[in-house]
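First up is the structure itself, then whatever we jot down about it.
One protein chain omitted, others in place.
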């Protein structure tokens, strides 16, 4: 039973990418993992970026559409050789934390703007990074980085040299919590987040084997998930601007559930005062009315459902659902690239 | 594509049940649903109960092992006809709430002891029942009922006329929270519970269709799940005995995830004081050391994991996992029957 | 556990469809089922068709994006009222067999061209239809219908009044077998086909409930699937043109496996003579080199794999994989509409 080894190779020649003349030249470094591969797919079919190369630290020489047939990117996976790409306008780096920062630095040295999918530039405070991840390989670059939750930092992303793409859990959680934080309503918060197995990445182990991950609900990194400080750091200025004087310690718990892509964050908020449904609805609709990638859904106002749902003795439940690989990772990277290069934010994503 | 209609019928004759002479005579009323069918399966293979009949309000005339091949109970599904079973010692009733109570009453009138899987006798306070379920069909019987969480009420279950089998969510939640409640440690609690699709029962609708339930994480009954008052009512006396003077409002949220059987309740507890890991470990081990169906698991003491897991600035996360159909429903019913008839509590269940 | 009833309603106003001026006006009749809903989705986002209305025999008044959020078609589901749509150029009819034909007739009476997803017009021979389905409601229209496997009948589809969209199994099977049939190579064939649960449609029953369909491999309609005569009728002229004098009786077996969308047909062919790999590869590559929606994949020539794969003592295994809802049903309907209205065949589908 050991040698299951189906092979696949596309017949015929590869279709060419079609992009507008003068399009920014981009590479994806680390395209063999789930996040990098999806970023490559989105950039390949994007009408305004030119995908120059995809690289990997394994699978070199294999074609990306052999590794990920459904993404249909007919490029060979190469080693990262910065001298060989000509002038680069931008790069998406999909490396593990600590491995990413030196490559981001090398890309910056050649003038390329970078969207980094790792955690290396997500935390503005070096001390917090060191506490959760250890020594930082390129702390000197921290000041050049902007946290890449598009809806929160669109303006600064537009001119950023480095965009630190958020973790998938912080993406879902912060979109759910930001309107409450800005309104000074968060006294305390518990986040119970669940995502599909793709969130564990292309890891081949007990957490991803179908016979183990199937029929399972797996809590992991109990009360110590590295996404916690990211959420806290982003909420802090919003709360402070609304007058909060305390520091908020987020209690965050992550789970893997047996599906591929999908993520739900249940945010249980103890509010600083009692809030009426109408006020909550208004807050969220105002916050996201013009956002192309955020939908506010709920039952119609006035029903018993919405009363009980959003309002419960000084507590609010915000349910935030995303695709962990798309908005949670790779499509947000492209959304950020659109912002960085002055393109319509939805280009290539709808 | 509409007429997929495979059929199955066992060839050969059915094996007989084997049980000890003088075994109590039992029926399962409502054996066509998931919970009743599993109860019938467990009783059929039980060495000390005699399964006299299985009934259903649909599928009458079909054999139960045709409806549930893997349970292998070769009895015909009949209508409930209390005159036809001879003397009955006990019954498991697996009807929806409100429909159960009249049948429980009829069974009591003939002297049979009842384990009721519905919600009809779970809440001791009539007012609470009426608030969540409407008028009670047989409120006169409430005083005869004991809440059937075996580990909490074993003594009273032994002599009970009616045992109200707990909901699956309260089973998981209360086993996780009871040691903390008894120790006076619960100031506040948020429960985020997830279970497989079998928890939706044999309902054929959008929540159970594989093409809809698959790749989905579905929160339902937001902040108004009927299991909430059940948890609150059971925790109240435990907290009161430990000196709590306030009422605890539990915030409970349920989800369906794409697996068959399995349930996890994350209980996020704000404690009344800071608690050390060692104290927590001692509490849980002391509470459950002798329980055959409760395992206390955790990482070895002294590691960073356990520190961060159980202890977090005055907050505790208790993770409680059960099979929603087994301990959550049907095997707990048999555990209770064992207690009621003086049998070893694990008989027929291991 | 009966009242799981989450609701969803999009906030804000619906985006408008964007299509070119002068675009053909189309409706989807029967848009509440899986196939019709996907056809509506594809037509809504299509740049060259104007989706005028979506109808259903249930769910009237509900919005289609409430029923299928991910398809994002913001139209109300209405009853079919042919007087109310103004001039119609075309319609996709997604009704069950026998129910479809009268509606197809009514649409034809108003001059609309029809792609019918039912079986009503797939079989050219009335006697064969009657043998498998019973009386035909509109046999008078059979002569106006073309079998809608685009790759086989592109020319006739272009001018057809009625296009009978193939079943998903025949689509996969015929694409795999046609090159062999044309070459006179098929002496006998066994087809073992498997598809995901979406193939059972929006039926809420034992075949689709996740707790029953999960962990199951379900053969159904053993040796009597209605797709069999469709495959036989299409292969017959291809074989005859190559000189075959016998009639081919296809042995076809269908299965449901626990996934959502996806279909694999294993076609085990006994060949009329021994065939070499190189000849087989040439046959398939020649047949499909220019087809935008058919990929021929295999291991590189010369390896042991390809020898053993395609060539086995006068037997050939052809593995044909499609998405049962896309190429198997709805996207092929749009592919056919593109052909019918002189548009690029891939428009709106890539």
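Order as written gives the chain letters A, B and C; numbering starts at 1 within each chain.
In this text, a contact is a pair of C-beta atoms (placed from the backbone, for glycine too) under 8 Å apart; a residue touches a chain by one contact, two chains touch by 3 or more.
Just so it is clear, the structure is predicted and the values come from calculations on it, not from any experiment.
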Contact residue for the chain not shown (choose from B:20, B:126, B:241 or B:285): B:285
Listed residues C:79, C:215 or C:282, member touching the removed chain: C:215
Chain not shown: contacting residue from A:30, A:56 or A:219: A:219
For chain C, the residues touching the chain missing from this view: 190, 192, 194, 196, 214-217, 219, 222-224, 249, 251, 253, 255, 257-264, 266, 268, 305, 308-310, 312-313, 315, 317, 319, 321
On chain A, residues whose C-beta touches the chain left out of the figure: 1-6, 34, 96, 196-211, 213-215, 218-222, 256, 258-261
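Note that in this section only the chains that are shown with their structure count from here on.
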Distance between the centres, which are taken as Cα means, of chain B and chain A, whole angstrom: 39
Approximate Å spacing (C-alpha centroids) for the pair chain A, chain C: 37
Distance between chain centroids, defined by C-alpha means - chain B, chain C (Å): 45
Sequence positions of chain C contacting 2 or more other chains: none
